[in-house]
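Just dropping this structure here.
Every protein chain but one is kept in place in this view of the complex.
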Amino acid sequence: MKEYAYELKMKVRDYECDLEGIVNNANYQHYMEHTRHEFLLQAGISFAEMLEQDIVSVVARIEIAYKTPLRSRDEFLSCLNVKQEGIRYVFHQDIYRASDMKLAARGKVDVVCLVGGKLSRCPELEEKLGLPPTLP
Amino acid sequence: MKEYAYELKMKVRDYECDLEGIVNNANYQHYMEHTRHEFLLQAGISFAEMLEQDIVSVVARIEIAYKTPLRSRDEFLSCLNVKQEGIRYVFHQDIYRASDMKLAARGKVDVVCLVGGKLSRCPELEEKLGLPPTLP
Amino acid sequence: MKEYAYELKMKVRDYECDLEGIVNNANYQHYMEHTRHEFLLQAGISFAEMLEQDIVSVVARIEIAYKTPLRSRDEFLSCLNVKQEGIRYVFHQDIYRASDMKLAARGKVDVVCLVGGKLSRCPELEEKLGLPPTLP
Partner (left out) sequence: MKEYAYELKMKVRDYECDLEGIVNNANYQHYMEHTRHEFLLQAGISFAEMLEQDIVSVVARIEIAYKTPLRSRDEFLSCLNVKQEGIRYVFHQDIYRASDMKLAARGKVDVVCLVGGKLSRCPELEEKLGLPPTLP
């Protein structure tokens, strides 16, 4: 397994599975969102506080490759790394089935920040995430 | 079929079905919520405007009897009536499978209003819903 | 706090919250379903095995009283007890906000079993749940 900045152990809930007995595709996006929010939280980033400073973070783009379907009762590891690319914060998010560490889904999520309603970099975020400073 | 104050035709979406091939129980609550909101909207009641006047409506209690499971591709009719009982607005909500008008689920949803954070009757709501005035 | 046969610690996920910043009502039903399934699992009851013996368990009725809304990031304790009433297995399910153990929601969920498509008691279930035998 690669190294990740953050890992969260989760378990499939039956209501997340669909007709075919596998986790519905959209739920991986839920898993990834929850993992990002938990990651940001433990990094000391609060959406509430950011909102008070009129900073809103928004998902601009998502890309998910589905590899091995998760099923009822599967435990899984939801992992992420984050990189900065211009004004985008790119989260690389991998989900592994815990029983055999097989890759279940691989995601790439581009997040942008609106500061005062305008697309812009967000130094508060970068500092807390420990992202290396980039040239302007 | 009984008479209802409001009827909404809807259709099961596959992602609402679970492992057993039937609509997951919690989704009936979603159907009922959406029906209430559409009903209130066509009655000229806007949550946004109510919020501006510091009026919040809250579900206090829900009761659902599950009769016939809906399945993938089923169309259904989501119907409601509303009555006032003290400070409660009680929605009687029935869902019928469209193909044979069999009762799929029968719900009773108690909604209360918080005006300025305090439980109280909401005359604006009662007027628009055409509820008969009650003695204090 | 009362005594419960089973307790599960969970945490609100942001996507479970709605416009008003509180957990959407239907999600409490999801929490309760997941808690029942985890409880049954640790009691050695597998839906898959039950299905192979043509035993299907179905929620016949649900009743939830909403007390204190859960919010983003709240941790909570989802607890249950189960009793037999005739052919119904009645789950009493309480959800407490972990920070102050305030009751968030109180549910009563009636589950029935279809054995070979016919409503009937399910001795396998009763034995594993340790329910006292009832007179016929």
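Order of writing sets the labels: A, B and C. Residues in every chain begin at 1.
Everything that follows uses one rule, which is that contacts are C-beta pairs under 8 Å (C-beta built on N, C-alpha and C of every residue); 3 or more make two chains touch, one makes a residue touch a chain.
Quick caveat, the model's predicted, so the values are computed rather than measured.
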Of A:1, A:26, A:101 or A:119, the residue in touch with the unshown chain: A:26
Missing-chain contacts mapped onto subunit C: 14-15, 17-19, 21, 24, 26, 72
Residues belonging to subunit B that touch the chain removed from view: 13-15, 30, 33-34, 37, 41, 47, 72-73
Hidden partner interface residues of subunit A, rising order: 19-20, 24-27, 29-30, 33, 47, 56, 58-66, 69
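Just so it is clear, only the chains that are shown with their structure count from here on.
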Farthest chain (mean CA position) relative to subunit B: A
Chain pair with the greatest number of C-beta contact pairs: B-C
Centre-to-centre distance between subunit B and subunit A (centres being mean Cα positions), rounded to whole Å: 34
Centre-of-Cα separation between subunit C and subunit B, whole angstrom: 23
Multi-partner residues of subunit B (each touching 2 or more other chains): 19, 24, 26
